[in-house]
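Just one protein chain is left out here, and the rest sit where they should.
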Amino acid sequence: VAKTIIGVMGPGNSASAFDLKNAYDMGRLIAEKGYVTLTGGRACGVMEAALKGAKDAGGQTLGILPSSDKSDASEYADIVVVTAMMSARNNINVLTSDVVVACGIEAGTLSEIALALKAGKVVVLISQDEIGNAFLEKLGKGKLYLAREPRAAMELVERHLQ
Amino acid sequence: VAKTIIGVMGPGNSASAFDLKNAYDMGRLIAEKGYVTLTGGRACGVMEAALKGAKDAGGQTLGILPSSDKSDASEYADIVVVTAMMSARNNINVLTSDVVVACGIEAGTLSEIALALKAGKVVVLISQDEIGNAFLEKLGKGKLYLAREPRAAMELVERHLQ
Amino acid sequence: VAKTIIGVMGPGNSASAFDLKNAYDMGRLIAEKGYVTLTGGRACGVMEAALKGAKDAGGQTLGILPSSDKSDASEYADIVVVTAMMSARNNINVLTSDVVVACGIEAGTLSEIALALKAGKVVVLISQDEIGNAFLEKLGKGKLYLAREPRAAMELVERHLQ
Partner (left out) sequence: VAKTIIGVMGPGNSASAFDLKNAYDMGRLIAEKGYVTLTGGRACGVMEAALKGAKDAGGQTLGILPSSDKSDASEYADIVVVTAMMSARNNINVLTSDVVVACGIEAGTLSEIALALKAGKVVVLISQDEIGNAFLEKLGKGKLYLAREPRAAMELVERHLQ
């Protein structure tokens, strides 16, 4: 039977310390619940922080790479899926996640938030960009939730797993 | 030699009258310059309005469908590309466009704006959502331009074709 | 209204002189009928030969690239679609073609023949590999036709355009 998968999205090399800490903590919290942590799989930023958090808490991890081989995968990804389709793989990230959590925003993350909403997925966003938060909450029409920190985000995730 | 392709993105069934008029006019202006008008190809909203505008001005049109056959293509698309990959085709829309113009914003369009910025493309946005405009202009780091109406948008497009 | 698109598939750098001549002639024949010639868009092998044949006969051409920008497109492609999804774009090639013609076979071409058959498309194959021909004709269950040369292939294409 399919395991519950929670996606953690966010900036790669441009991730802030705030984003990285939140991603790490999200990975831990997801693992503690027994869910699989999914990220974009690369060895940097929010992707790696969330996977490391999940592994540190004994969880299972899934990385969906944009690349055409596994050479740039994070060492904390147990299962590495190779898509060779660059940013188009962002749609796979969100469709595979039962709920999507975004830790920070840059262009790639924003595409994932938007693709998730387009697909009717619930998105939980932890960001200090108040303009972005206001814009996305309105665009999300009841499907995008703002959280101040990972524990509140995890409660929102739990509430939206059917 | 490859023709210049300008992508026009925007809401489907939820497009406003403002968005539809802008899309139609963008199609006309793109055609008058001799460029190809690209959209997501479906028979609704900004996609169809831009294609119709281009055809009314004697231009050439390209529709990149998310669907698995041509049955939902707009009648104003000359060349219909069938991707069968749902919203992941949004990345193809923007990579194929030399410059991207967005007429209005909903989740799908936002994913296209974000994917375009991620790929380093110039985006010209015509939207009356001032919060969205402020957020995206900042996120775009000099690659996203705001325009009040199609003629100003077309000038921005021309300036960014190398 | 969507133009009729005929896809010409075949080896890239490993194309034989036989394959290249057939591809060039197919491009010419497709153009003479007023149809669009589609290929994988790169500047080599069957892809480029078919596009050049079509342009030499005044036809219109469409290249669907596996790459993430237009730098490796054939100069004979009028419309260049950028997919950035490597061989997964082979499925787009065949879904976008009303009928698929294969000039020769290597691994990539074989994937296109197989994906076309999977999607219920008619495939016309010009190949001197008799074992391959026998195998694929049987696998094709009435959807794959063998032709000795381009003129016979074009007749089969015409017969299967509804």
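By letter and in written order, the chains are A, B and C; residue numbering begins at 1 in each of them.
Just so it is clear, a residue touches a chain if its C-beta (ideal position, glycine included) is under 8 Å from a C-beta of that chain, and two chains touch if they have at least 3 such contacts.
This structure is a prediction, so every number in the text was calculated from the model and none was measured.
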| item | value |
| --- | --- |
| Visible contact partners (per top-of-document touch definition) of the missing chain | A, B, C |
| Among B:62, B:88 or B:157, the residue in touch with the chain that has been omitted | B:88 |
| Option from A:57, A:84, A:134 or A:152 whose C-beta touches the chain left out | A:84 |
| On chain B, residues whose C-beta touches the chain left out of the figure | 68, 84-88 |
| Touching residues (missing chain, whole complex) on chain C | 85-92, 105-108, 110-111, 113-115, 117-119, 129, 131-132, 134-135, 138-140 |
| Interface with the unshown chain - residue positions in chain A | 1-3, 5, 36, 62, 64, 68-70, 73, 75, 77-85, 91-92, 95-96, 119 |
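Convention: only the chains that are shown with their structure count from here on.
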| item | value |
| --- | --- |
| Cα-superposition angle relating the copies chain C and chain B, to nearest 5° | 180 |
| Whole-Å gap between the CA centroids of chain A and chain C | 40 |
| Length of the line joining the C-alpha centres of chain A and chain B, rounded to whole Å | 28 |
| Chain C, residues touching no fewer than two other chains | 68, 84-85 |
